[in-house]
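And now, chain A:
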Amino acid sequence: MAVRPASTDQALPSCSLSCEALVIDVPGRADGQPLSFSIEPGSRWGILGPNGAGKSTLLHTLAGLRAPRHGRLRLDGQPLTDWRRRAVAQRLGVVFQERHDEFPASVLETALIGRHPFLRAWQNESEDDVQRALGALEHLDIAHLAHRPLATLSGGERQRVSLATVLTQAPQIWLVDEPTNHLDLHHQVATMALLDEQASQGAAVVMCLHDLNLAARWCDHLLLLYPDGAACWGPRDDMLVTSALERLYDQPLSVAEVDGAAVFMPRVASSLNSPRPTKEVSHDAHVPYDAVPHDTDSEER
Partner candidate 1 sequence: MLPVNAADSSATFRPTRRGRPLGLLALLGVVSVVLAVSVGSVALSPMELWLTLTGQGSSLHQTLVWELRLPRALAAFGTGALLALAGALMQVLLRNPLADPYVLGLSGGASVAALCAMLAGLGAALVSASAFAGALVSILVVFGLAHGSGSWSPARLLLTGVVMASGWGAIITFLLAVSPVEELPGMLYWLMGDMAYARSPWPVLVIAALSALVLVPLGRTLNVLARGGQQALALGVAVRPLEWGLYLAASLATATAVTTAGSVGFVGLMVPHMLRLRLGADQRLILPASLLAGGCLLTLADTLARTLIAPQQLPVGVITALIGVPSFLYLLHRSHGKG
Partner candidate 2 sequence: MIICRSLVSASAGLVLSALASAAMASSSPGGYEDICVVDDTERELCLSAPAERIVALSPSVTEMLFAAGAGERVVGVVSFSDYPEAARSLPQVGSYDRLDLESLLALDPDLVVAWAGGNPGQQVERLDELGLPVFRSDAANFEQIATTLERFGRLAGSADIGDTAARELRESVAALGERYVDAAPVEVFYQVWEQPLMTVNGEHWISRALSLCGGVNLFADEAPLVPRLSREAVLAADPEVIITGGMGKADSTWLDAWRQWPQMTAVARDNLYFINPDLVQRATPRLVEGTRALCQHLDAARERR
């Protein structure tokens, strides 16, 4: 790939993000299960859950964009709230699902805002910044759109501009809300490969995903977020328990093996009678939902 490795010319060392008894603030919902885990450099976390479970809220809370209800976050061991926002932005980048394109801007201008945390107020983007942005556009296959107005892009192109913006920012921690939104199959894979590449260069990547199979294929850690606030998390293989996933989405699943990996398919009503595949649950991690005693329920209700 043509892009320079984003991490090498960045003087910043790898960062870790950890949460301690974190309870996210979902308005109108009782406190969920406190979350305590650490996202280490090089890891790829996937947040799974049905609509409305609070995936985006959790992601924004991890980014420090909204206050948690309880608990706290640490960036490199320091409480996140003690960091200056600019310093956080030099280390942590967020790809949002929603965008505000009320004001006209070109693709290149949009990618260049990724350099904002590294520039002083009066500074203009340097030639080097422009090169970084162009490299990021190149990496996402949209260099030819550099001078196009955002308003003329398709949804998938716009999504890749958002990814290119964070790639230009080159953070050590990526928080990505639905990275494959609007993307065709090829670009879904390319995008996951990009995030994978970032992780292998030492970045920590956290993504909210709708697609169970993308999570199964590209993540090494998973966090399952249930609509009632319950959660479990751990290494991927411990989390991919069919019964837990069925409970997560309230949807029966079929499992097949393709190219040596498990693939989950929703089961339609007619096939409900086929035997449910089972898998042995390993208990060395935080255990999937249906395997734990429902101790959180009593707190909630």
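How were these picked? Simply put, all candidates are chains of the complex that A comes from, given by their letters.
The rule is short, and it goes like this: a contact is a pair of C-beta atoms (placed from the backbone, for glycine too) under 8 Å apart; a residue touches a chain by one contact, two chains touch by 3 or more; residues count from 1.
A quick note: this is a predicted structure, and the numbers were derived from the prediction, not measured.
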Candidate number, among 1 or 2, whose chain touches chain A in this complex: 1
Complex interface listing, chain A residues touching candidate 1: 2-3, 60, 63, 65, 84-90, 92-94, 96, 98-106, 108-110, 113-114, 116-117, 119, 121-125, 127, 130-131, 134-135, 138, 143, 146-147, 149, 152, 169
